[in-house]
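Only one protein chain is missing from this complex, and each of the others stays in its spot.
For subunit A:
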């Protein structure tokens, strides 16, 4: 970001190392820890958000003036979020077939699959 880091990109190296550490933490949380499933999911989500932040601020020029002080990346991210919303909401809407699955006789599809993880 600043001019003097042109040849030794300190920030990139720190970001790279942090990313690796965070990823290893997530792997440990999923495979090595004895946390309850809900906590594992929360932990991975939190780590993912931190990692996304590292990507945006240490690699993606979020604060550079040449990207309009972050205007350009925010613009693209807005579209990304909209699309992610379409994918998630649209898939739920479509794959529910527009029916309710809680008729009592059989349990909800997604609940069943999350129970299997325990």
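Points worth noting:
By our rule, a residue touches a chain if its C-beta (ideal position, glycine included) is under 8 Å from a C-beta of that chain, and two chains touch if they have at least 3 such contacts; residues count from 1.
One rule holds for everything that comes next: contacts and distances are computed from a predicted model.
Comparing "Quinol oxidase subunit 1", "Response regulatory domain-containing protein", "ATP-binding protein" or "3-(3-hydroxy-phenyl)propionate hydroxylase" against the UniProt entry of the hidden chain yields the protein name "Quinol oxidase subunit 1".
In the complete assembly, the contact with the undisplayed chain comes from A:87, out of A:14, A:27, A:46 or A:87. Taking the complete complex into account, A:95 is the one of A:20, A:35, A:49 or A:95 that touches the chain left out.
Residues of subunit A that touch the chain left out of the display are 79-80, 83, 86-87, 90-91, 93-99, 112-113, 116.
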